[in-house]
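See below for the structure under consideration.
Removed: one protein chain of the complex. Kept in place: all other protein chains.
Going by the order they are written in, the chains are A, B and C; count residues from 1 in each one.
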Amino acid sequence: MDKIYPGMADAISDIEDGMTVMIGGFGGSGAPIELIHALVDRYKTTGTPGGLTVVNNNAGNGGIGIAAMINAGMVAKMICSFPRSSDPRAFTDRYLAGEIGLELVPQGTLAERIRAGGAGIPAFYTPATFGTQLAEGKPVAEFDGKSYVQERWLKADVALIKAELADRKGNLTYRKAARNFSPLMAAAAKVTIVQARQVVATGGIDPEHIITPGIFVNRVVEVTDPQQEEALLRAEAS
Amino acid sequence: MDKIYPGMADAISDIEDGMTVMIGGFGGSGAPIELIHALVDRYKTTGTPGGLTVVNNNAGNGGIGIAAMINAGMVAKMICSFPRSSDPRAFTDRYLAGEIGLELVPQGTLAERIRAGGAGIPAFYTPATFGTQLAEGKPVAEFDGKSYVQERWLKADVALIKAELADRKGNLTYRKAARNFSPLMAAAAKVTIVQARQVVATGGIDPEHIITPGIFVNRVVEVTDPQQEEALLRAEAS
Amino acid sequence: MASKLTNAQIAWRAAQDLPDGSYVNLGIGFPEMIAKFKPEGREVIYHTENGVLDFGEAPPVGEEDWDLINAGKKAITLNAGAAFFHHADSFAMVRGGHLDVAVLGAYQIAETGDLANWSTGPGSVPAVGGAMDLVHGAKQIWVVTDHVTKKGQPKLLKSCTLPLTGVGCVTTVYTSLAVFDILDKRFVLREKLPSMSLDELQAVTEAEIVVNGKPRDLNVPEL
Partner (left out) sequence: MASKLTNAQIAWRAAQDLPDGSYVNLGIGFPEMIAKFKPEGREVIYHTENGVLDFGEAPPVGEEDWDLINAGKKAITLNAGAAFFHHADSFAMVRGGHLDVAVLGAYQIAETGDLANWSTGPGSVPAVGGAMDLVHGAKQIWVVTDHVTKKGQPKLLKSCTLPLTGVGCVTTVYTSLAVFDILDKRFVLREKLPSMSLDELQAVTEAEIVVNGKPRDLNVPEL
């Protein structure tokens, strides 16, 4: 068992048109920029993969990362909680022109739906959205005198994840708040592809400190000096 | 904010008759023996707290820990997945005599119900138990052509937890497989009481390595050389 | 004292009510300002939806670590005892009722406790973030807001006209003119600016103001 891939292009070569792709990160924190840009490069060269449904908390900022995917025209729909950013033009322009779809999901419900996807829980109830527009069409039930909305699991064909440390069995740690959605997405996707800042020897991560056990990970590419979306945007702006 | 309690007796002094008490551990691994025995001592001295509902994977072994609670007569009902052990007499005798109640819950459903209790999810669907006796009386629903059983959250008045490290804000780590149900129970109880092998300075646990953040913990007692249920049983037997 | 409080003064007033030892989520933007005015000697642990508990002040400019941010994507620092966790655990803290207070901004608040703070209706890009979870997530839900809209329209209403964030969730409202607790689906006045009469306050408040005994003066420092 060796999940380490030597190259970025190999690791993402079988992502197909129309797939659902979960992308880790919250804003720039945890965004796997190199994996995303490799996918954009592939699309620009080959026309594939297009028509993607992308799951992320946000919907891109500036022209980097998910915004680059949207600008390239490879995203058919975003599933996110907050499609705003300091520079949301990539998404906003296409959304207002009716060229990209949006499923707006409250952030906690988005996290829990992804977690449910990975945990084999097809549906659950949450108080969030009860009595609001975002609950329209969803089953409602009362438990112990309080009303809740039924939500379905969310799964993906592929997850793209940024990690700090990884080993050949796919065990992962994250860096600070860059953890956010990534452990959930790793479990909810059929194929989880990771860029890790450092690949360590097997056993090089204390078993008590592993955040994502390797069972949830399929491929790991080492990216020793990863770009940080927020830093790139600030450099671009200045 | 200082969640450190100087003494065991103080930490458990307000547990009342009829409460639901979650107790961490899987067999002897993670069983908070000192907290349990302090509660047994209190019951033997004062007659309180009795009539407890105890949530644990098992139902006691030998005459130690939960078995000591059962032998003392303070447990009205067990909620567990596996009320067997190498020496299950304490529970078995009372169960067959109709003196103690049992709610049998599959282990994964037990874990998920406790997790749901802590996470504010009042109900969820699981494939486990569909078509079996244990699903009788529970709502069933079909999702994507497969049948699932609805399960409710499980909460408690008190959780008794064994941790490895703790700080005054209640942040916790666990030792090896002793982690098991404890992080879930810490979140699902109104009052979470912890015995920790070592209380460290605030900030003494790396923020990346904390398993239970202090928000889920109310009281911490340092027990520097904790007893291990399995070791006690083996010592008793030999 | 001025005829209405500044945002900083509203934040200051709300901050005086932060309980010692409490776990608090401050919404993006205006509510974040409350942290600045926490009374000396009280320990408050701040939660941010993106997976950090017990964060501190912003780092100096140029020393930001952009993997260490809050829900508003602003750089933060950590206090001793901080913890990281993933998004599902973060919202378990919220939805599970583990927070003592969550503070949000508002477009409209109804006397029933309904809150509208995420959408001004069709025509723009909708964005909800964590607001719909947070309104169900804390023992107390506070709103900090100007008492009226920029156009002078009341924000404290009999019922909201904008899309709701949550139903019956708000417990306390700190405005530029007064402090209200929502009790039994009524705005119960706790404090008002001493310079303002009750009639004047009612005139800019669509919902009926309930007074139980003499309201206290809303006194805040110059900031």
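Everything below uses one rule, namely that contacts are C-beta pairs under 8 Å (C-beta built on N, C-alpha and C of every residue); 3 or more make two chains touch, one makes a residue touch a chain.
The shown structure was predicted, so the numbers you read here are calculated from the model rather than taken from an experiment.
In the full assembly, the chain not pictured is in contact with A, B, by the touch criterion defined above.
Among B:Pro32, B:Pro88, B:Pro122 or B:Gly170, the one in contact with the hidden chain is B:Pro88. Checked against the full complex, the one of A:Ala11, A:Ile100 or A:Ala119 touching the unshown chain is A:Ala119. For the chain missing from the display, the contacting residue among B:Ser182, B:Gln195 or B:Asn218 is B:Ser182, taking the whole complex into account.
Summary of contacts with the chain left out: across A:Glu142, A:Glu208 or A:Glu236, the touching residue is A:Glu208. Taking the complete complex into account, residues 1, 115, 117-121, 167-169, 171, 187, 201-203, 207-208, 210, 213-216 of chain A touch the chain not shown. Residues 26-30, 57, 81-86, 88, 91-92, 95-96, 102, 104-112, 114-115, 126-134, 174-184, 211, 228-231 are the ones on chain B that touch the missing chain.
One rule holds in what follows: only the chains that are shown with their structure count from here on.
Measuring from the averaged C-alpha position of chain A to that of chain C gives a distance of 30 Å. Among the residues of chain B, those in touch with two or more other chains are 119-121, 207-208.
Touching of two or more other chains is recorded for residues 84-85, 88, 91, 94-95, 136-137 of chain C.
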